[in-house]
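The structure under discussion is supplied below as structure tokens; questions concerning it will follow.
Removed from the display is one protein chain of the complex; every other protein chain stays in position.
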Amino acid sequence: MTPLMSSLACVMALAQAFFLWRGKIRLLKEGLLLFGFFVISCVFTLLVGSPNDPQLEHYPLQMLALCLCFSTTSLPRYRRRYLVMAQALWFWVVLFGGISLAYRGIEFPWARALAILALCCSSTLLSRISKEMEFCLMVFWIAIWILF
Amino acid sequence: MDRREFIKWCSLLAVGSMLGGCRKLPFVGDAAKKDLPSFKMFEAEVRRAMSMPSHRMELVRVSMPGRLNRPGASDENRFGMAIDLDACDGCGKCILACIQENNIPLVTEDEAAKGRFMHWIEMRGGVPFMCAHCGNAPCERACPTGAANHTPDGLSAMMYKHCTGSRYCGANCPEHARKFNFNDAVQQGLSLKFNDKVPVRSKGVMEKCSLCLHRLQDDRLAVKTAGGVWRGRGVNTACAEACPKKAIVFGNWLDPDSLLVKVARRRDLYAPVGLAGLDPSIVYMMGGK
Amino acid sequence: MVRILFIVFLCLLVPGLASMGYSLWQGPAAWSVDTDVFWGLPISLFVFWIGLAHAGTLISAIFLVLDVKMERRTSILAELATLCALVVAAIFPLMHLGVIENFYMVAPYMDSRGSMANVCSPLVWDFCCILAYGFLSVVYLIVHMLSEKSAVAASIHRPLAWLLFPMVLWVHTVVSLDFAATFVPAWRGAFFPIYFIVGAVFSGLAMVNIMLCGEGYRMRQLEKLMLVGSWFLGAFLLWDWALKGDLNVVVLIFAVLLPQFWFVSAVRESTLGRVLVASSVLVGMLLERVFLVFPTGGSGIGWVDLGLICFGFGLFGVIFLVARLKLSRLIEGEEVLMGEVEESAPKRPATVKFAYFPPLTTPEFRALRFPLLLGILSCVLFLVWVVGCLEENGIAFSDVNLIPLTCPIVTAVAGFVLCLRPLVFHIGKVGGIVMVALAVLLGVLAGMVYGGVMSVPSGSVVSSTGDMFDVNALPDSTSSLDSVAVIRTKAVFEARCAGCHGADGRLNEKFVREYYPVPQDLDLARMDALGEDSLVNVVLNGRTNMNPYAGRISPQMARGLVRYMRLLAESARADGVRAKAGEGGGE
Partner (left out) sequence: MKWSLVAIVALLCAFFLADLLMNRVAEPTRRGDGAAVPFVHAMHGDSIGLPCSACHTGAFAAARAYLPSKADCMDCHRLPLTEGAGIEALDSALAKAPGHPWSRKSSLPEHVVFHHGVHHSAGVACADCHGTGYAKDVYGGERFDMRTCLDCHRGKTFRDKNFKAAVYCAACHR
């Protein structure tokens, strides 16, 4: 996956996050949206990468997790809790995907996993989340996505 | 019949079937022991196994095995074999020799029909194949109890008393070199103790080529008693001894005086494609010279 | 109704028990496995039932911490179902072992011999996770049932739910690693962890929906959640297909397409229709697990396999119904038993009072921080100890593979510590006796595992026969005294000859002077005069006071011994010369 494509994936996640939790939150609507995003991410991954690259096996899941991270900033309530949980999901995907890939001889992405974990842990300390803080968090996520 | 009666009857049946299910019943014991098999049966089974259809292994080039890349590995010894495919004609004498050396049992008719033989060496498209004692053996990483483990001198050894028979190692071997003891071979009269030095494996454990571990152990202890440096020079495996074409060469990859190194140095070395990346100790030789 | 259900489940259980008994007796050959598939149906069933075991915790604990309001009896029923499914799930990996009595070797616990399970194996992670999850589920159910009456129990209810939340997901993630961390081509997939969680939650929801139909009411939110699960499962199936190129159409139909009939209002509004939709999900998920474990198709499903499936459902049904009836008072509280309630509408999150807490000040966090600290501490200590053991024994491992062990240890310790205060200060007599009994049981188990079983002696007869060495190289006059051949011969000499001739080749003073005629002094001149052959002859056939050794020593070895004696005599003379020279130098 080239850096260009990976930043494109990031932009896609950002765009998808825009549609989530708008208006009245309904289980079926949000579920359908997330399902749609997941399918789009899968198709995107298949288009830009080869299916034989083991690194891409959990790429759509990472995109979905990133999308969830972005989307939590627009939640009305319990933002901190869901923010942490969305990052935990991202960490989960990276960690266990990494463990199963490490078995097949692909190096575990320590930097990425630790960065997400650190951000996840430190965001539990956030008190009321301001607009600036939201922006800051987004920058952090994008940085982790692209740099690590 | 009222409900109480019905439940009582059901639970009696349940207890009965549970009891019937208990393995290793004391009263089955010796009474069920059958006659010992004859040597001819072993020969016939080898012929049958060799006549089963098998696909030819896909071989890829590998470099010569070197020192093991793991903590505590020996700098002096790494035992292994090279099988000369130019010389091998697939006669199967190695399989029989291995059976006699390691007390490998017969299998039942059912198992044989499914192709589940216990032979540690099998012919894959006319090429003898056995556990390659990979340096990074995935089976050892997966074994939950540590029964499959590596010796410092390059053997992937099995500690049968520590095996719970989870068969996870079998699923993790890319080439399926491991064999599972589905039967109690001694009790079913399928086993003949050819060699006193090798214990017969019990039901429910995984087994595989040990690279004639017992020979190496005996030699190591004898040499160490006399205070020498052990390089395994006096040892040969049963299959290598039995090969009429001298196609199987056993030796020490780290000993420049070993016949194995002398022979393999001049040849092109190959390994099955699934194992090539796992640092196998047993390789195939073709061409070169 | 309950009686009919009970009889149906018994009818499933009894033939199931027969096939379980046969499987235990026959071992893994009983069920369908082939040369490529080593695992077979028990593992499919294990994954299936452990998946079902997630629903209870999901509905109860996760919804509780996320402030999704849920009726008490729905959540307690779901928890009970979790425990029953967990019992069923734990049986299958145990019974599929080849050597069942060795199962305890999977525990990462050093025995007195210092041998330890391979903590890098996913099966060990599995074992720990299921153990910790089972422990916490039992505790959670007890706490939940007591929380109506006891304020202490109520106070640790939510903190326990927070502990269970990651644990329940961790369990199924680790189950997925059993497959993802292998070389089987059909099992590769870094997406497996999430895929398995989705599958587990999905099938668990289906089970809870069936159960609610049986109880006579429904929860629309759970049904909708199940549908969302079916979409995601479909997406994962397609992704799997895109990566590996084989799609399971049957699974797709049962688990993804058929549930969409829920959108037909006639199906949705009838109890039978809802049961059918949820059952189709269960069938689909069971098939999905079967196809997962049998990538090559196996050798067909036999009667034992069918019996094992029956056993699972039968056992689950029987223990669930028994527990349901026995605990009905605790479960129902003041509510009506099996009343035909059309909709037990969960209160919308909007009606929940929203309370803001600054970071690290929530009551759950306050309750949890000390137990968690202890849990993390013990986990770190454990890992350090494990790494030490692995390094001491020279076992290769990778750091990543220790991570899956962390969560069960932290959670189990934290859960235990959390319950410690009520246990110590608020326990009655019955509870106390139960606790002591559990402690004894735990101690006995731990002691047995620690002690380990003595192996059976081989019983081979040790007597006086047997050669000491095969001689392949004999020492000669040029051998040095520390060459291998000489050392080997020396060992034989010391065993056979030194009693009279002395280890130095002269005399064993203590013995000879007191009892025996003094043997010939074998100095160099005499030995050379007699010649090697005649001395070998003496060793083998004896002479006056010397016994014949033929039969006990090979002729080859006898020659070696003679040469060794000559070497001894040579060095004795050299010593003598040196000694004389020393005396001369001293004067």
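Think of it as A, B and C in the order they're written, each chain with its own count starting at 1.
As a convention for this text, a residue touches a chain if its C-beta (ideal position, glycine included) is under 8 Å from a C-beta of that chain, and two chains touch if they have at least 3 such contacts.
Because the structure is a prediction, the values reported are computed rather than measured.
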Q: With touch as defined up top, name the shown chains that contact the chain not shown.
A: B, C
Q | Hidden-chain contact residue, picked from the options B:Ile121, B:Ala226, B:Cys243 or B:Met285 | A | B:Ala226
**Q.** Which residue of C:Ser328, C:Ser398, C:Asn545 or C:Ser571 touches the chain not shown here
**A.** C:Asn545
**Q.** Candidates C:Leu360, C:Val436 or C:Val518 - the one touching the absent chain
**A.** C:Val436
Q.
Touching the hidden chain in the complete assembly: which of B:Cys91, B:Ala112 or B:Met159 does that?
A. B:Met159
Q.
Please output the residues of chain B touching the missing chain, sorted low to high.
A. 72, 146, 149-152, 155, 157, 159-162, 197-199, 210, 213-214, 217-218, 221-222, 224-227
Q: Could you list which residues of chain C touch the chain missing from the display?
A: 112-115, 392-394, 423-425, 427, 431-433, 435-436, 438-448, 450-469, 488, 491-492, 494-496, 498-499, 503, 508-511, 514-517, 545, 547, 551-552
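Methods note: only the chains that are shown with their structure count from here on.
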Q) Using mean CA coordinates as chain centres, what's the chain B-chain C distance in Å? A) 24
Q | Approximate Å spacing (C-alpha centroids) for the pair chain A, chain B | A | 47
Q) If you average the Cα atoms of chain A and of chain C to get two centres, how far apart are those centres in Å? A) 33
Q) Mind pulling the chain A residues that touch 2 or more other chains? A) 103
Q. So which stretches of chain B touch two or more other chains?
A. 138, 141
Q) Touching chain C in the complex: which residues of chain B? A) 3, 6-7, 10, 13-14, 17-23, 70-72, 110-111, 114-116, 138, 140-147, 149-150, 152, 161-168, 170-174, 176, 180-183, 196, 202-206, 222-223, 225-228, 234, 274
Q: Quick one: which bits of chain C touch chain B in the complex? Just the residue numbers, please.
A: 3, 7, 10, 13-14, 17-18, 20-25, 27-29, 34-36, 38-39, 93, 96-100, 102-103, 105-106, 115-118, 120-124, 127, 178, 181-184, 299, 391, 394-396, 401, 455, 460, 469, 472, 482, 484, 487-488, 491
**Q.** Residues of chain A that touch chain C when the two form their complex
**A.** 27-28, 31-32, 34-35, 38-39, 42, 46, 51, 54-55, 57-58, 60-61, 77-78, 80, 88, 92-93, 95-104, 108, 124-128
